[in-house]
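Got a structure here, written out as structure tokens. Questions coming.
One protein chain omitted, others in place.
Labels A and B are assigned to the chains in the order they are written; within every chain, residues are numbered from 1.
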Amino acid sequence: MGSPLETPQPLVLHERPLVKLGRVALDAVSGVRALVSLFLRTLWFTFRGSRPKGATALQAFEIGNRSAPFLALTMAFIGMILVYQSAVQLGRIVPDYSMVGANYAELLVRELGPTIGGLMLATRVGAGMAAETASMVVTEQVDALRLCAADPVDFLVVPRFLASLVMTVVVIVLCSGLAYATGALTALVAFDVRLDVFVNLSLVDFGDVATGLTKSLAYGAAIPICSCHCGLAAEGGSAGVGRATTAAVVLSSLAIIVINFFISASAFLVGL
Amino acid sequence: MGFLMALSSRLPYRVWGDLRGFVASLGGGVLLQAATVGQMGVLLSRIAARSTPARLDRRELVRHMEFMAIESLPIVGVTALFTGAIVIIQAAPVVQRFGAEGLLGWGAGFGVLREIGPLLTALMISGRVGANNTADLGTMVVTEQVDGLRALAIDPIAYLIVPRFFALIATLALMTIFSDVLALVGAALAGEVLVGLTMHGFYNGFTSGLIEFKDVAHGLIKSVAFGFIVALSSCHFGLATTGGAPGVGRSVKASVVASATGIFALDYFLSFVVP
Partner (left out) sequence: MIRLDSLGVRLVDRRRGDRRWVLKDVSLCVPTGCIYGLVGPGAAGKSVLLKTVVGLLEVEEGLVALDAIDVGQAAPLELELLRRRIGMAFQNNALFDDLTVADNIAFPLRRLFSPSDDEVREKVKERLDCVTLSGFQDRMPAGLSGGQKKRVAFARATITRPPFLILDEPAAGLDPVSSQRLFDLIKRDVTASGSTCLAVSSDLDRLLPICDRVGVLVNGQLLFDGTVAEARNAADPRVYQFINGLPDGPL
């Protein structure tokens, strides 16, 4: 970081655009390769590892219990906002709000619940995982693990990966239910849509549930892999921990947006 | 929030055995959150006191903005393109059910400009720029650089915080415009490739007169408010860092969590208040 009297220098400005583009592309390729490699090693150690018992349960508590309040709060707000905005939008053409609930339920199950929830988990859980692992790297705890024949992927990544896989789905399902409830309340209070009209699940079919669950699972796998990758790559004291945590939030969020696009597009093309 | 946090973290241990301890920790949690909000208020008033136009270093402001914009351009761009495409993919079945493909351009434009553009841009900027800001300030605090400034009789708030604060607000507003445009491009492209709606049809739907200037303004007003909350929480948690390298990590996490909470809460109120 240098001294505080040093202001950030946008060095990238002076690079020729094509050179920069090429460098970014190369970085992206090697980054994806590193992520895939970490993912494969995580899978390997999931079945072959010798980590202590209970580490996964501890992480599950951390992810599920500690991040539930934050996720519940944001999802409650997003439920109210989205019902309000879509009703306003609908009101400009046909002021008939009878189908708002049915469409909202479908959209919540297949898109908004998993993705907004996933983005929030990427922020909360991703930053936490990266901060922890990066701190362990810069204080040489990871070196000490390796010296005791304890692979950091086995000891640090696998418990977080397994816990996240399970808890992401659980937390997203619960918080989507909450978002549905706050949406129903908003429709009742702001647009006089009765609850028995709003609660209409006729549009939610198997394809929607399958898409939503697939997304939740994929996010649950992507968040710990991206965050631990950033955390384990940290170097250089407190500035390094800060950089790693920032990078983890960005990378996990980006991964969610990209995964969302590919799953949504495939589901659309398959006709689910 | 303090209530929920205290509840969730204490419940399994406390509620069966020691009810008094549980109630105490609940109150403690509430007080802790209240203290954070109060400290943010104090920081805000100190920023306001040092924000007279005469004292604002414009060169510094522009330099920070340049830096923030450049580091967040790629991620905001990618996010916007993909998000626009997803909006179309999710809206297509609904619109087809009503048999109103011509309205797809309008529907996507409405959602992007009023809600999704500002919201996702704010979340991404909070992750990229806000978190970076916290990490920078946190590192300066734990390596005692901020104390060094004070020893030189340089006011850290005026020197470090004020330019970053305003640069972040301005950057977020500009990035929202950039991301609105790219999201619409992504929506149009996805409509062409995946849904079979021509670009021309998308354009016609978008400009059919149902989108008004106030929809764009609605989104931009929100984005300024989001910038405000991201800037305030990232500066607060950066300056409040303690405890070496792990402390910097904890600060960044606290900062992005507080920013996201603030963004959603503000979004809720502004959606109702702003026409």
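Keep in mind that, in the parts below, a residue touches a chain if its C-beta (ideal position, glycine included) is under 8 Å from a C-beta of that chain, and two chains touch if they have at least 3 such contacts.
Quick caveat, the model's predicted, so the values are computed rather than measured.
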| Quick one: which shown chains sit in contact with the chain that's not drawn? | A
| task | Quick one: say which of A:57, A:93, A:144 or A:269 touches the chain that got left out. | result | A:144
| field | For chain A, the residues touching the chain missing from this view | value | 135-136, 138-141, 143-144, 146-150, 235-236
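Basically, only the chains that are shown with their structure count from here on.
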| query | What whole-number Å value describes the gap between the mean CA coordinates of chain A and chain B? | reply | 16
| Which part of chain A faces chain B closely enough to touch in the complex? | 1, 3-4, 7-10, 12-13, 24, 65-66, 68-70, 72-74, 77-78, 80-82, 84-85, 89, 92-93, 103, 106-107, 110-111, 115, 119-120, 123-124, 127-128, 130-132, 134-135, 138-139, 190, 237-246, 249-250, 253-254, 257-258, 260-261, 264-265, 268-269
| Which chain B residues qualify as touching chain A in the complex? | 1, 4-5, 7-9, 12, 60, 63-64, 66-67, 70, 74-75, 78-79, 82-83, 85-86, 89-90, 92-94, 103, 107, 110-111, 114-115, 123-124, 126-128, 131-132, 134-136, 138-140, 142-143, 145-146, 148-149, 159-160, 190, 194, 210, 244-253, 256-257, 260-261, 264-265, 267-268, 271-272
